[in-house]
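Heads up: the structure comes next, in structure tokens.
Yeah, one chain of the complex is gone here, protein chain that is, but the others are all in their spots.
Right after this comes chain A.
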Amino acid sequence: MGHNDEYQKLEGKIFTKSFFILLFVVLVGFFFVGVRYVKGIGAVSNMSDGYPWGIWITYDVATGTAIACGGYAVAILVYIRNRMQYHPLIRSAILTSMFGYGLAGFSVMVDLGRPWNAYNFFIPSKWQANSAMFEVALCVMAYSTVLIIEFLPAILTTIETTKWERIHKIGEWLHPRIAPDAQNMANRLEWVKVGAAWLKPRLNKVLIFFIVLGITLPTMHQSSLGSLLLIASTKLHPLWHTGFLPLLFLINCVFIGYAIAILESIISCYSFKRPFEVEELAGLAGLIPWVTVIWLSVVVGDLVNRGQMGAALKLDFYSGFFLTEFLLVGIGSTILFSRKNRRSPRWLFVSAAMIVLGGALYRFNVYLIGFNPGKGWRYFPSFAEIMITVGIVALEILGYKVFVKIFPVLPNAAKHGGPNRHDGKTAPIAAGSMEFGK
């Protein structure tokens, strides 16, 4: 017995129709990645010396990691605010973060002009602590590692209990001779299982320190993602260029993180036909307005302070994008102020989607839309550029769909979300909702 019953694998076939559709999109994206490496970045993208950063940085890195902040936001909630009843949500949040960050790292390698020199990040004499990007790069690499460690318990559980049937089948399908002799293989796998069983309790003891590291690192690099644009004081529109960029980016990723955790839960419950986790989600949704109110007031306060309110209400191109971003977040949060809406999957979905869109638009505004390098420069992503990004997103979804079927990630539907649950005051999911620290 123990905590394993808190999560469960999703039963079902891996190779579904949607699997192959996603795979096709991924392959198209990777075809263009190939073209990029052979013919140069200019051959696939519309980036230019005026707009040296396109959607790969703006979406995959700056926005994608914010959307991947579900793991971060839920971890704060569970371990810092001590709301253990949200614990069932954490594995899927961490899994999404793992894919989000891993693939952000991947797209950086696509975007870098000279990726073979990236090892310089590990050479102290090359370090350049003035650079916000240096900070972002180190933190993101460290955080990706931490995310993998945080996800390890799920993997170890599977290794411990699996019978490796699938591996056997694949081996046999490839070639009967490749498939090792069953007894031999069973012995070796037994060894792996013993190893996993040995590692798990030890990992559980120190896991909390990694989890806290997993809260500290995003706090650092999410604010530094805002710092990246501080230097572009002549290029970034004054609606967005402010000394508060680091703070705004930090708060922004927190509310995007909560909203995406809601969206993700609703979408996966809907598509996997599981009961909606309304209790957890309603509580989560109640937090969002608190965070967005801080964000919205820093935005407004800062605009007033810098005398830019006029620019915000000018109703020109820039003001239009600013107001859209502001209203999406504002209205989305207003919906969540109502207790009734917080319990309706429909309204939860609508408001969380608005908040994610608004929060993401903010990052697009800072990195791309509000960025004006001067006369004559223009940027709109090329087809290939978009397909690379879409391919990466498809890979994220694909990975998520496969992982939830292999590893125990989703909350155990039998243990919570059942029909007899009463309102938010329920005790934390009883026996052994704790993962570690014992």
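The rule is short, and it goes like this: a contact is a pair of C-beta atoms (placed from the backbone, for glycine too) under 8 Å apart; a residue touches a chain by one contact, two chains touch by 3 or more; residues count from 1.
Just so it is clear, contacts and distances are computed from a predicted model.
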| item | value |
| --- | --- |
| Listed names "Transcriptional regulator", "Tryptophan synthase beta chain", "Cbb3-type cytochrome c oxidase subunit" or "4Fe-4S ferredoxin, iron-sulfur binding domain protein", with the criterion being the UniProt name of the chain not displayed | "4Fe-4S ferredoxin, iron-sulfur binding domain protein" |
| Omitted-chain contact residue, chosen from A:65, A:144, A:157 or A:227 | A:227 |
| Contact with the hidden chain (one of A:7, A:32 or A:79) | A:79 |
| Touching the absent chain when the full complex is considered, from A:8, A:48 or A:324 | A:48 |
| Touching residues on chain A - with respect to the absent chain | 1, 37-43, 45, 47-50, 52-53, 76, 79-84, 111-115, 117-118, 120-121, 125-135, 137, 208-209, 211-213, 215-216, 219-220, 223-224, 227-235, 243-244, 246-247, 250-251, 283, 286, 290, 294, 373-374, 424-425, 428, 430-434, 437-438 |
